[in-house]
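All protein chains but one are shown in place.
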Amino acid sequence: MNDMRYEAPDTIDGAVALLAGGRGEVRALAGGTDLLVQLRAEMIAPELVVDLKRIPELRSIAAEDGGFRVGAAVSGAELGEHPGVKALWPGVVEAVELIGSTQIQGRASLGGNLCNASPAADSVPAMIAARAVARVAGPAGTREVPVEEIAIGPGKTSLAKGEIVVSVLLPARPARSGDAYLRFIPRTEMDIAVVGAGVSLTLDESGVCSAARVALGAVAALAMLVPEAAAALVGTTLDEAALERLAAAASGACRPIDDKRGTKEYRIKVAGVLARRAALIAAERAGRS
Amino acid sequence: MPTVSMTVNGRSAAGEVEGRTLLVEFLREHLRLTGTHVGCDTSQCGACVVHVNGKSVKSCTLLAVQAEGAEVTTIEGLAQNGELHPMQAAFKEHHGLQCGFCTPGMVMSAVDLLNTNAHPSETEIRDWLEGNICRCTGYHNIVKAIQAVAQGQGG
Partner (left out) sequence: MAKDTDTGADTGYMGGDKELKWVGTRPPRPDGVDKVTGRAKFGADFYVPGMLIGKVLRSPHPHALIKSIDTSKAEALTGVKAVLTRDDFGDRSSEFVPAGEMMVNYRDIVRNVMAREKALYEGHAVAAVAATSNAIAKQALKLIEVDYEPLPHVIDAVEAMKPDAPLLHEDMITDGVEPAPTKPSNVAKRVEFTIGDVEAGFAAADVVIERAFDTSPVHQAYIEPHACVASVSEDGQAELWTTTQGHYVARAHCARLLDMDISKIRVTASEIGGGFGGKTVVYLEPLALGLSRKACQPVKMVMSRDEVFRASGPTSGAHMKIKVGATKDGKITAGQAELIYQAGAFQGSPVQPGAMCAFAPYDLENVKVVGWDVVTNRPKVAAYRAPGAPISEYAVECVIDELAKRLGIDPIDLRLANAAKEGTRAAYGPKFGPIGLVESLEQAKAHPHYQAPLGPNQGRGVASGFWFNIGGETCASLIVNEDGTAALTLGTPDIGGSRASLCMMAAEELGIEYDRVRPIIADTASLGYTFLTGGSRATFSSGLAVIEAARDVVRQLCERAAKIWEIPTDAVEWADGTAKPAGANAGDFEPMSLAAIAAIAGKTGGPVVGHAQINAQGAAPSFGTHLVDVEVDRETGRVTVLRYTVLQDAGKAIHPAYVEGQFQGGAVQGIGWALNEEYIYGPDGKLENAGFLDYRIPVASDVPMIDTVIVEVPNPRHPYGVRGVGETPIIPPMAAIANAIENALGIRFTELPMSPPRVLKAIDEMAAAE
């Protein structure tokens, strides 16, 4: 077994050059919490691991256009301690804080969770609901990609060789907006989502929902936006009938598998339940009385 | 092979390691600090929790080379000047262990909890311990030991 080379560049260009130039299997490490488990299990045998944690742009959180640009290697713990982000996008922060246990959150990152491309990644539905946009740097320059377009299948991303996610922009949002993320796991902790639901919405002055985004995780090969579920909310006061339609639309969008974590029918049912519960929390955060 | 150097329990420690060597392997195999335990392959059990730059971290979730220049404290470095750390004393006095295998990780996590939140509720303690599993105690006396330290009634 050849040894694995480890590099920790301190610039984006340096990281891109290393990743683009690697001959064998090359991996970028943001938090490393999943990568090292795969490494130990010999699911991967990279020739080169490029640690992104020393690149300042990937470690910073900065205000931008009324929103926040979050570096891809910012840990869940760091994000949780940022009062600005937590105030603006509490659902996203909650979702990121669900990645791994306390003793992992100091390492697990938003970018790693995104690029791991797990259909059950907790942060992804919340970011999709938040209309987050990833900034991707690579040999051909920089491009902006909606987060839902990063993963293209379980474990597969749209990133080209040498490309990395540098940061994610959590955008500005209108007044009277709120978001929430809920997941179901069999235990209270230490599990991978059986179902995840992220909801972001805005209310008008009369309490009518004027905009909404609903995203689901772990119920299909990819975390996905469910426009018909959002449509069930828009124009309503989130009355019982609207919530019923939301739940039905969320359940209807599911294309889950049976596996050791849950049955198809279970995931379909609970997706509706969580979408509904998340919508109510989001509405409360938006100031619904 | 790359070399790595860090401060472990207040003393400088350096060695040649393979790139894939985990921090926990460096601590156990190279430094023979076997108080940091390994109970799983997938970063769940928490028996390997140490402090890296003052924060509790599962030492299987970073490569040894990633700890270059870091301040690492293991369970062996917690007692000072012949005195148990109050958390160690509390686990002993309040019977916060049965087999003792999860204990080093539990103690290291619990110390970090009280550094972060000096007076946690029972719920906050249990939530914080989400990454440390114990099969013997049902967690009851572990929670009590931590509560005792928080209330100034450690060992």
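Labels A and B are assigned to the chains in the order they are written; within every chain, residues are numbered from 1.
Here is the rule we go by: a residue touches a chain if its C-beta (ideal position, glycine included) is under 8 Å from a C-beta of that chain, and two chains touch if they have at least 3 such contacts.
The shown structure was predicted, so the numbers you read here are calculated from the model rather than taken from an experiment.
Screening B:A13, B:L84 or B:L114 against the full complex identifies B:L84 as the residue touching the chain left out.
Although one chain is hidden here, its contacts on chain A can still be listed: residues 1, 41-42, 184, 186-192, 194, 259-263, 265-266, 269-270, 273. With the whole complex as reference, residues 18, 32-42, 44-45, 47, 74-76, 78-79, 84, 88-89, 91-93, 95, 97-104, 107, 122-123, 125-127, 129-130, 132-143 of chain B touch the missing chain.
Basically, only the chains that are shown with their structure count from here on.
The mean-CA centres of chain A and chain B are about 29 angstrom from one another, to the nearest whole unit. The part of chain B that touches chain A in the complex is made up of residues 1-2, 18-20, 22, 41-44, 46, 49, 52, 55-58, 60-63, 65-66, 109, 112-113, 127-133. By the touch criterion stated above, chain A contacts chain B in their complex at residues 3-6, 8, 31-33, 36-37, 39-41, 49, 51, 53, 77, 100-104, 106-107, 188-190.
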